[in-house]
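Just one protein chain is left out here, and the rest sit where they should.
First chain written, first letter: the chains are A, B and C, and each begins at residue 1.
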Amino acid sequence: MKRDVYLILREFIQNELRICEDLLLSGDYAALFKALDKLRAEARKSGLWNFTLPAEYEGHGLSYAEFAPLSEILGWSPLGHYVCNVQAPDIGNMELLLHHGTDEQQHRWLAPLASGEIRSCFAMTEPENAGSNPTLMGTKAELKNGKWIINGRKWFTTGADGAGVVIVMAVTDPDAPKHCRASMFIVSADNPGFRIIRNIPVMGDAGSGWLSHGEVEFVNCTVDESAIIGKPGDGFVLAQERLGPGRIHHGMRWIGIAERALSMTCKRALIRKISPNTVLADNDAFQSKVAESRADIEAVRALMLSTASFLDSGSMKSGRSRISLIKFLASDMLMKVLDFAIQTHGALGVTDDTILSFFYRHERGARIYDGPDEVHMMVVAREELKKYRS
Amino acid sequence: MKRDVYLILREFIQNELRICEDLLLSGDYAALFKALDKLRAEARKSGLWNFTLPAEYEGHGLSYAEFAPLSEILGWSPLGHYVCNVQAPDIGNMELLLHHGTDEQQHRWLAPLASGEIRSCFAMTEPENAGSNPTLMGTKAELKNGKWIINGRKWFTTGADGAGVVIVMAVTDPDAPKHCRASMFIVSADNPGFRIIRNIPVMGDAGSGWLSHGEVEFVNCTVDESAIIGKPGDGFVLAQERLGPGRIHHGMRWIGIAERALSMTCKRALIRKISPNTVLADNDAFQSKVAESRADIEAVRALMLSTASFLDSGSMKSGRSRISLIKFLASDMLMKVLDFAIQTHGALGVTDDTILSFFYRHERGARIYDGPDEVHMMVVAREELKKYRS
Amino acid sequence: MKRDVYLILREFIQNELRICEDLLLSGDYAALFKALDKLRAEARKSGLWNFTLPAEYEGHGLSYAEFAPLSEILGWSPLGHYVCNVQAPDIGNMELLLHHGTDEQQHRWLAPLASGEIRSCFAMTEPENAGSNPTLMGTKAELKNGKWIINGRKWFTTGADGAGVVIVMAVTDPDAPKHCRASMFIVSADNPGFRIIRNIPVMGDAGSGWLSHGEVEFVNCTVDESAIIGKPGDGFVLAQERLGPGRIHHGMRWIGIAERALSMTCKRALIRKISPNTVLADNDAFQSKVAESRADIEAVRALMLSTASFLDSGSMKSGRSRISLIKFLASDMLMKVLDFAIQTHGALGVTDDTILSFFYRHERGARIYDGPDEVHMMVVAREELKKYRS
Partner (left out) sequence: MKRDVYLILREFIQNELRICEDLLLSGDYAALFKALDKLRAEARKSGLWNFTLPAEYEGHGLSYAEFAPLSEILGWSPLGHYVCNVQAPDIGNMELLLHHGTDEQQHRWLAPLASGEIRSCFAMTEPENAGSNPTLMGTKAELKNGKWIINGRKWFTTGADGAGVVIVMAVTDPDAPKHCRASMFIVSADNPGFRIIRNIPVMGDAGSGWLSHGEVEFVNCTVDESAIIGKPGDGFVLAQERLGPGRIHHGMRWIGIAERALSMTCKRALIRKISPNTVLADNDAFQSKVAESRADIEAVRALMLSTASFLDSGSMKSGRSRISLIKFLASDMLMKVLDFAIQTHGALGVTDDTILSFFYRHERGARIYDGPDEVHMMVVAREELKKYRS
């Protein structure tokens, strides 16, 4: 992968994807996904595909640090990652299968995911329980006669609608030590014990397909013993491993969103008259917020890149508190930059005539998904205090 | 009006309106307005109607200070004010016609508005021009052969969809001193020169009827000379008079929203387990945000009530900077309390399973409508600096 | 007391006290207190004295709400309250003796305090224990042979240096319910068991006399049984009663400081050139901070006045959470306004050429004294959550 991939992607995002974004904003999902399918095919043909997977899966084997700037540029559009098949939750699921799947699992599920034939989802969060605490999970899986029987309800299962396969987290040993209670299973979406209850209306929009968050149910959902990923009890460790880099991916994507919002902000301010002879960009109070936005973005990017390198060096475990740190810093930055962009656009900012309102609504979850910021702050604080405990 | 009106309204909001809110959240506007019509009829019959208008218009002649606590309690629901016929923009339009309308204008328009037969809208903001600066208005009205001919485009004309009458602001003398250039006109919605271009999609939702914001157009829209409110050039002064109390009404409504959000926050935190033995409400960091929310609300309410009394004493003009002050303080408070409520609700907070996401989306405009906060801050600052200018 | 007292005080503060402030800033305490003694004599003669005490103690019997605006204007100078004999801790001690002292205690101590002959101090906070938790107090008093024997160490005993009398809080029954463990005693400063260890250097300055904070020690300090205020175990209740209004007094004083700082800020900005043709006051970013400061001050004042009236109505107990609320709101406001004033003054702001640096240093304690803000936030939060506990 060369430097010009960055430029190609930038071009791609700024030109091709704008039309799709209009369809997104108008809510015409059928037309949108049709258009996206075409772009995905093009992207795949051009090798703009599966950046982090190895060549055998049509990828480029990029490290986190190498993928980071691409993820940022893809983040300029809500559709960027999807077009290159590096969208959550599929990218995380593919990496999981790559590193921990059996040959059979890889053959059956990783291959069609990597080719873009099917999509996947990841069922972890539960409506009734705080997701950040693994001891509070209600979904159970019991081994009976060589079969795992899964029961429970999940929600915010992104992209469940239309997915071919589900990875689900369930408690397999409630009496084990806290972090060894859960396991992960692969469930085919056509398993009769699996059901999508609804696409959850989120911020006024239930979405569709990949652009939806499902509430799903497992009722005596029966799978073979071989459907487990790793060993029983590995669930929490695998989830951590999956989520850590995921937070970097999200973070870089958020920087992309913030950069786009800030660029829209500046452009708007340069033409928005506030008096016959001055534009908004001349206003010092406006300028000081531009400076804050720029500073916040730069700080998050610097930390994000150094953490990506850190993860690449194999220090996932000791990097946990670093990832927590940038998670809350990045989501906070995103919210502030978006809010400033909307404010700068005035009445236009709350309409769907720009992409800002979409980001404002659908990224509000940034401070909640993948562990609420408050939980990540506790992780950082405890790590800090530990230094001084005797 | 007695103290128990407060309790009756509270009851009303908490019971009757909840069903309507479900229809609102599901986007079934037809069913919603049908249900609301019934409630409006009930409210009217019970005298919970037109609180600020005089008895001849079925009202109670409440002062701003008397209406303030009612407006707060109505604000608990996005539908509260509508049910009692005190919703924006109608309440403002009715007060305007009451104080400045001719007998004929009152007969033709105020009467059916007060009875709830028709609705009105107020066309002031323009897509291409900063609304906060009266010298930047593009809509013009010319007097030709005893007729005013209006041309221009407006947006965020709340409730244009289905309104029977439009009050529109237009420049009538571009060469007059800055604040004497514009005038206000009453236009029947069936005037062939008036057209609704679209209900603007706002935060993912174009809404319907009273719950919509129109983009509208005046093309050679011709009205009689008598369609003017007040005298030519009065537009700006009338607008100020209309918007000042309007900001108090909004502010009290925002306090209602904030109180509801905070109560949801506390209730949720008291049942949300964060570990087997503790709930979120036990968390000190959560508590410190509860304290901040309570403090912010109390501060805004104290100022709001004292400003309402001030306006009641007839000091509209000298109260301008006070109103600006609480406008930005109140909208900022609202955003913070809502954001905290959503964060506390976790994933649930971004869904449409609670009212929070509706408020989050549709009140984001609070910091923009009726003059962006930044402009109100300038008003306050200039007033402050004036004290020390020699 | 009439409206013009306000004007007289204002004049007094702005003219007479400025010379004293110069002495204060230069650290010449001997000259300062000499000059202040003269002013105190004048103030006493003019009846600008003991505003909240009854006429028999040369006062005016003002309620909290009546005293509040005077306290604000006195607060413009760090020396204002002292000149009128309404400075902490003496005002609190005098009110305590007035309401809870025996005839003998009033005769011996209240009379000379009211006449300004002697000063007093209040020994409550301890170096080793969190003052906000009454169960963590280390100072003990034991009753032996009809004498109380007090042992313990206190600090931040304001004005201990030169005080004639000490009111000290000590645990008398460690096994009683939490809030009934402590009692208050009056100790003559010449008691051989009482010793001032040092005037604590605070923010680079150990001060002197009333303008100092003592670290003091009680070693087998023996007093008569009659030295107790109220009954054994009353200490905590008396302290609450003393501190509640005290926080209102502080709060109004802080508003005075903030008003002075903001006025200095505006004046400076109007003359400070930032380019050949513009002054700092023309800068929009500066203006938006002026607006914030004004808004913060107005919000705190509105709440402070309504709480003062509330306390006047005799609702001390139910007012506790209100007082906590304005305490943290007010101290936060003060810090922000002071910080902005210093920033606006640039390099001059950190020098002792203005009063700002004095306030910045000596009011930093505002968020700590009388209970750290964090503790007051918990009080407010618990009150709020209680509404929803079943």
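Heads up, the rule we're going with is that a contact is a pair of C-beta atoms (placed from the backbone, for glycine too) under 8 Å apart; a residue touches a chain by one contact, two chains touch by 3 or more.
None of the values given here were measured: they were computed from a predicted structure.
Which of C:F33, C:W76 or C:F156 touches the hidden chain is settled by the complete complex: it is C:F156.
Within the complete assembly, C:N129 is the residue of C:T102, C:S115, C:N129 or C:S321 that touches the hidden chain.
Residue-level contact of chain C with the missing chain is found at 25-27, 125, 127, 129-133, 135-136, 155-156, 200-205, 272-276, 283, 285-286, 342-343, 346-353, 357-358, 360-361, 364-365, 367-369, 372-374, 377. On the side of chain B, touch with the chain left out of the figure occurs at residues 283-288.
For chain A, the residues touching the chain absent from view are 262-263, 266-267, 269-270, 281, 284, 286-288, 290-292, 294-295, 298-300, 302-303, 306, 322, 325-326, 328-329, 374, 376-382, 384-385, 387-389.
Here is the rule we use: only the chains that are shown with their structure count from here on.
Remark: the per-chain Cα centre closest to the mean position of all protein Cα atoms belongs to B.
Note on chain placement: the centre of chain A and the centre of chain B lie 37 Å apart, centres being C-alpha means.
If you average the Cα atoms of chain A and of chain C, the two centres end up 53 Å apart. Touching two or more other chains at once are residues 286, 374, 377 of chain B.
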